[in-house]
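What follows is one structure encoded as structure tokens, with my remarks underneath.
Just one protein chain is left out here, and the rest sit where they should.
Up next is subunit A:
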Amino acid sequence: MTTKVLAIDDSRTIRNLLRVSLEGAGFEYHSACDGVEGVEQFSEVEPDVVITDINMPNMDGFGVIQTLRSGPSRTTVPIIVLTTESGPDLKARAREAGATGWIVKPFDDASLVSVLRRLTGHVV
């Protein structure tokens, strides 16, 4: 069974890069370009794992995580934060909001896939 990934990022470049890496690793790739669309897409796509940017218009990454975790969907699928910042502060906030893990931009394919595997059990 394929693993469905939903990537939420306002940068088209990042979305493109994610698509190439993830489809290459056999994931089924879906994307959204801001937080609100991400939350919408979540109920539609029913992904096995979510990757979200933090700094986005309309709803930021923390908002996405909180909405997904405590909103009507109350999901426990892994949510990975994809961010350029790597401060301990940010990690703590993300964790508190309910993030499963984080990936620091710029990411390389191998580490991205290995994190996803570790969190979803996806077999490459």
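We take it that a residue touches a chain if its C-beta (ideal position, glycine included) is under 8 Å from a C-beta of that chain, and two chains touch if they have at least 3 such contacts; residues count from 1.
In the analysis below, contacts and distances are computed from a predicted model.
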Out of "Chitobiase/beta-hexosaminidase C-terminal domain-containing protein", "Chemotaxis protein CheA", "ABC transporter permease" or "Regulatory protein YycH domain-containing protein", the chain not pictured bears the UniProt name "Chemotaxis protein CheA"
Which of A:V5, A:A25, A:I51 or A:V77 touches the missing chain? It is A:V77
Those residues of subunit A that touch the unshown chain are 10-14, 16-17, 19-20, 33-37, 39-40, 42-43, 46, 55-59, 67-79, 84, 86-87, 92, 95, 98-108, 110-112, 114-115, 117-121
